[in-house]
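One chain of protein is taken out of this complex; the other chains stay put.
Up next is subunit A:
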Amino acid sequence: MNHFTKLVAAAVLAGATGGAAVAQELFVPNLAYRTGPFAATGIPIMNGQADYFTMLNQRDGGIGGVPVNAEECETGYSTEKGVECYEKLKGEALVTQPWSTGITLQVLPKTNVDEIPIYGPGYGFSPMADGTTFKWAYNTPSGYWDAADMIVQYIEGQEGDLEGKKFAFLHLDHPFGKEPLPVLEQLAEEKGFELVPIPVGLNEMQNQSAQWLQIRRERPDYVIMWGWGAMNAGAITEAVKTKFPMENFIGVWWAGHDADLNLVGEEGAGYKSISWSFPNMDAPVMQDIKEYVVDEGLSQTNPEEMEGVFYGRGVVISAILGEAIRVAQDEYDTAEITPAQLRWGFENLDFSEERIAELGLDGMVPPFQTSCENHTGHSGGWMLEWDGEQFVKASDLLRPNVESYSDLIDSSAAEYAESNAPWPNNEECAATN
């Protein structure tokens, strides 16, 4: 077949399929990373996300009768590849799930033009909470500034007065790692504790002896960790090695992965991680995933991973996205929604205790609500503790004191808009508040 004949054949084929009915679907691509230095933490989350939608497709035929296509585009956590994936998928995508703060920051300015919502559950740029500025971005159900506030709140609950205390802030030297610094610095000033930032370079994730020598020299009361991927395992093993008291070592929710703690087992007992999700194998949604997906051989997960924090979080992440789709379908009375309609769904989420139970997510996510001006939901979270074998809840539900840094959210959002001018604010939302 020569080149011309191929073209003719392709044109005929295109015409034929154009005339036929094409199966509709809800296309929610995921900029996943199952490869590279961060794959160890990415894989269980991506599995949880994928399995939830597979379960909905198997059990309910999708959402509102329309199947969900949760195709993955592999980024390896590379910002450049993430942007390529975004450009490739934006034509059909209902939502962008960028899966890295770096990719989020690159894609954020494009959303106003492309009008596709960004969904960065528990990550991304914290001022995205301000819906009057960031019309298309959502970091539901909780943001990094919430996490920083809750960790300090928890320590305050343990220690009482924080005046004169010293906290080491061990973080990945990457946009993600630096994200909570503004709130931690503000809290340090307000509460009188000393904050010692300690960066970990991407090439140093597996060998943090210098960072832990600094921690030994500084003698901090607590180490707060903003780690991801291989950095977490490196830090936890160094903490054990240098005999740092594990009960005074607290990580963000991306530093609470069972597999990282399995490396040290009993020696890691006491390590904590703030989390807006909790694994609950007894929850109906997990039972359904087991029945409709895992037992049917449609999953890439394994029983051990399925019981872990990250897999459960992946399920919750997709459940929130699925609920936003359903809310939009109800509002617009159509199953085949547009990205703009999904945006409405994202800012009208009501995860009440009742709704959480209806979704089968019992005990897996705290209640929260979103609105046009509140794109985070500020759900709060639980302090989880590694007991030597698994993570268990070590606190009641903690709620962030959003009022204490709402000015920071507003000013940072305004600063971002100004530095990216002309930036279209959500005037409609601003007018109603």
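Throughout what follows, a contact is a pair of C-beta atoms (placed from the backbone, for glycine too) under 8 Å apart; a residue touches a chain by one contact, two chains touch by 3 or more; residues count from 1.
Definition applied: contacts and distances are computed from a predicted model.
Can you tell which of "Xanthine dehydrogenase", "Universal stress protein", "Amino acid/amide ABC transporter membrane protein 1, HAAT family" or "Response regulator" UniProt lists for the chain that's not drawn?
The record for the missing subunit names the protein "Amino acid/amide ABC transporter membrane protein 1, HAAT family".
Which of these, A:R59, A:K88, A:K241 or A:K393, touches the one chain of the complex that we don't see?
Candidates A:R59, A:K88, A:K241 or A:K393; residue touching the omitted chain: A:K241.
If I consider the whole complex, including the chain that's not displayed, which of A:P197, A:P284 or A:P367 touches that chain?
A:P197
Hey, which of A:D130, A:D260, A:E347 or A:E385 is the one touching the hidden chain?
Only one of A:D130, A:D260, A:E347 or A:E385 touches the chain omitted from view, namely A:D260.
What subunit A residues would touch the chain not displayed?
Touching the missing chain: residues 34-40, 42-44, 173, 197-207, 209-211, 213-214, 216-217, 229-230, 233-234, 237-238, 241-243, 259-260, 262-263, 305.
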